[in-house]
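Of the protein chains in this complex, all but one are displayed in their positions.
Read from first to last, the chains carry the letters A and B; within each, the first residue is number 1.
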Amino acid sequence: MTNSWTDIRNTDLVVVMGGNAAEAHPCGFKWVTEAKAHRGAKLIVVDPRFTRTASVADYYAPIRQGSDIAFLLGVINYCIQNDRVQWEYTKAFTNASFIVKEGFSYSDGLFSGYDEEKRDYDRTSWDYEMGEDGFARVDETLQHPRCVWNLLKQHVSVFTPEMVQRICGTPQDKFLHVAQMISECSTPTKTMTSMYALGWTQHSHGSQNIRAMAMLQLILGNIGVRGGGMNALRGHSNIQGLTDMGLMSHLLTGYLNMPTEAETDYATYMKSRQFKPLRPGQTSYWQNYPKFMVSFQKAMWGEAATAENDWCYDYLSKLDVPSYDILRMFELMNQGRVNGYICQGFNPLMAFPDRGKSTSALSKLKFLVTMDPLETETSRFWENHGEYNDVNPASIRTEVIQLPTSCFAEDEGSLTNSGRWLQWFWPAATPPGEARNDVWIMSQIFLRMRELYRKEGGAFPDPIFNLSWQYEDPNQPTPEELAKEINGRALVDLTDPADPSKVLVQAGKQVVNFSQLRDDGSTMSGCWIYSGCFNEAGNNMARRGTEDPDGVGVYPNWTFAWPLNRRTLYNRASADLQGKPWDPSRKLLEWNGTQWTGYDVPDIAPTARPDQVMPFIMNQEGSSRLFTRGMMRDGPFPAHMEPFESPVPNVLNPRMRGNPVARIFESDVARFGNSEEFPFAATSYRLTEHFHYWTKHNRVNAALQPEFFVEISHELAAMRGITGGGWVRVWSKRGSVKAKAVVTRRIQPLHCDGGRVVHVVGIPIHWGFTGAARKGFNANTLSPFVGDANIETPGFKAFLVNIEPTTPPGVVS
Amino acid sequence: MNVELSRRSLLKVAGAGVAATSVTAMGFGEAEAAVAAHVRPFKLVNTTETRNTCTYCSVACGVILYSRGDVRKGEHAELLHVEGDADHPTNLGTLCPKGAALKDFVKSETRLRYPMLRRPGSDRFERISWDQALDRIARLMKDDRDANFIARNQAGVTVNRWTTTGMLAASATTNETAWTTFKVAKTLGIVGFDNQARV
Partner (left out) sequence: MSGTMAEQPRTAVSNPPVRALAANFGPQDLLRRSATSSLPAPQRQLTAVAKLIDVSKCIGCKACQSACVEWNDTNPAIGVNTGVYENPHDLTEDMFTLMRFSEWVNPETNNLEWLIRKDGCMHCADPGCLKACPAPGAIVQYTNGIVDFIHDNCIGCGYCVKGCPFNIPRISRADHRAYKCTLCSDRVAVGQGPACAKACPTQAIVFGTKEDMTRHAQERITDLKSRGFANAGLYDPPGVGGTHVMYVLHHADQPGIYSGLPENPRISPLVETWKGMTKYVGLAVMGFAAVGSLMHGIFGRANRVSREDEENAEKLVEGRPVPPPDSEERPG
């Protein structure tokens, strides 16, 4: 989230699209109902299903799953056509005026540079024209035919209300109503917020769904302001934290990147990361990259990391592929190229697509280790549960070690919420039986392996021997010790560069925040963006100040928000070029002539003049990007792409299937179905009564929603002879499940291009073969093994199935 | 009068042993006056309160855990009840249907209690000790790392990749746990390392 949950109270219009906030985040959704009740805000829901969020919406419009880009580009087109643009903001704070190189083009649904053979783009033409001065060329009058604004205008012009209806199945009048409501937020005094979640991310073009809305929010001037923003409603309690902490294949902590094998040494790695400003006088914050990187390396390998050895750059793995993401790992596993796998609090048999493939892959492992407070289907993937898990244990040679862990009630530490607040919590209960916490378990694995390496030697033990492990009890580092390491400290006295006699931070003391980190090895910090969380003032994550000056929803003394306790990202953009708030009644920051003042911590230097330094300092441009150059694999603008399994062809290019650059493994090609065999458009989702595959272990939630079901329209039910409450079989090219049928008016057939009627089949995901709820199937038996082209998030939201009435599981028809 | 009738019936009820002891114990004449209207005793009296955060989604609602015993004093503590923390700025004491039933997650019958081992081809788990489990894991991991670690690629560049063992990290653990997990996994060279961010 760019903003916080409590900031949603400041909005005028909430658009829930690509998510279902009322069901998945009910207590965060409270702030929507507050904005409605106290500001007169309106709520729009655009979704294939009339969800529980829609039940309290002011306006609902249906949409075919996977077609959101066309809808959003249609809204952008509407705003441009009707001059509903926050011009001053767009001109100053976006790259609308930047001139794009000659050679860039878009036709038949494809951008310039497409190579069908490689399923990839040559992205060299997707860039700015550079001037002789080394800066990007701009045309502030927006007249240049190749300035970003004119290219965007042209790019979206095809998405008329008629075209939106053809692609999305959204009736024109409903689309126009939504577009009109949204366009009203182009005035500086009206703000819209976007609340989205997996409904946008879990597509082969998920990143572009989000970009499309971000672009719309930018031209409406809604980023950085109170009640605005792009608000990704994240799933797990610390999913934000684990991403921030870099527990991903392609990341280090704080969004530093894992090196690739092309980056053969530290200098090469660093060269492409210290981005120079693309416009004169702008701040490009990543120029500080070396300070964060060296401090990170010092946190990892302590004294072993020296200037002479490039701070142990060699210890880092160098990637030969963009990432060893989950799909790649299960593909490799299924090829027999992975021997061991550790699942810490993770249930991939339920969570990954194409479950049949997952079962096959796990069966090829030599060993599987699971760490969890609960039974999981994954830890029992080898156990026969009849139709629900039809495997032969004798033929599965995988050794499985299941470790019992403590859970939140027995643990202590910080979790980072969707709004980037790091909140400390305390333990209240004794773990059951011999359950232990994850820190102890990970420490044991490490210490025992290190001991084996000491005794036996083995493959490259240096990083293992040198891993910094300075804890009072090496067997059980405490949450405080770890949090302090994350924050970082001075390793020697840090003196003022202007006055070397002045010590800023004494050796061994915590740094106040990342502004004190250095690239000479004199500081260490586990995760630079978290620096400030636990400094000499104490554990800031445990702060519980509930004061909220003027009731703006900022709560500056409540725990700690990264970065630097900033509550709204890009908050400089809440004020105009003179530093005056766009909306005086919604002030966040204001320039007082010498510095920025206000409710939040400014995201540019406190004394940076408003007419000089632009708000988006993490971008080389200093401004936000309507055109992303070559940074995304599937285009500098979002383009309409169908799901790989779509009930209709791509209107713009019928030959194009799915995302033209999304990675497809060869073994999966034959596992995609077509609309002749599988005529119905399926989507999977969560219900408010359950959390993933956890609460089925809980008697209360199991009672509230006891049994697996699918949802279909009355029309589809009539077509297939299905009755509500009866059993149905739903199958895709990859597998088959049995479920109860819920026949509802909340799902309606959609009328798309050329009079095609698209029937939607809704499939919730919460059942399995362990726990208190009834045994059931899961949607991932049906969903395809393909990820987003940029980040490999699997596409659970749009695929094809067939459906028919059937007998209950265990009963032969 | 119905009251009379009911009284007589009540006596029989008492005699049948299905009425509450308070009725049974009392003489009938006193019953009407003495069977007091009462509300249930407040069940949180003298419990230990602990501030915590809901373990489910990333709204991160503040919760108060009520337990018997205090783990911070080294006592055995049993969770009795969970309620939203009214002081928390985001949830203001409210909880969703999952958060309101957190206690039953903690006390689920399918909570794991002991390390277990499933041998190749077996159809059951068997209980093992922590030492057995951890030594076995360290052995399996080291053997696989030693056998398959890629120190250099074909061009001779140091790449330090261990691709044959992967790990999924838990997005419900703390940042501090995450840091520990990160350090161990990345230092070993595990590249197939991911979390729930994608799913």
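One rule holds for everything that comes next: contacts are C-beta pairs under 8 Å (C-beta built on N, C-alpha and C of every residue); 3 or more make two chains touch, one makes a residue touch a chain.
As the structure is a computational prediction, the values presented were derived from the model and not from experiment.
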Taking the full complex into account, find the residue in A:Leu110, A:Ala702, A:Val730 or A:Leu800 that is in contact with the omitted chain.
A:Ala702
Check the options A:Ala96, A:Met614 or A:Ala772 and report the residue that touches the missing chain.
A:Ala772
Out of B:Asp85, B:Asp144 or B:Asp194, which residue would touch the omitted chain in the full complex?
B:Asp85
Residue by residue, what part of chain B touches the chain that was omitted?
1-3, 5-7, 9-10, 12-13, 16, 18-23, 31-32, 35-49, 64, 66, 81-87, 91-101, 103-104
In chain A, positions touching the absent partner:
22-23, 26-27, 29-30, 33, 36-37, 40, 50, 52-56, 58, 60, 688-689, 699-709, 723-726, 740-746, 772-774
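Simple rule for what comes next: only the chains that are shown with their structure count from here on.
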Can you compute the centre-to-centre distance for chain A and chain B, using the mean CA position of each chain? Integer Å is fine.
26
In the complex formed with chain A, which residues of chain B make contact?
48, 50-62, 65-67, 69, 71-72, 76-79, 84, 87, 89-92, 94-102, 104-106, 108-123, 125, 128, 130, 133-142, 144-146, 148-149, 151, 153, 155, 157-199
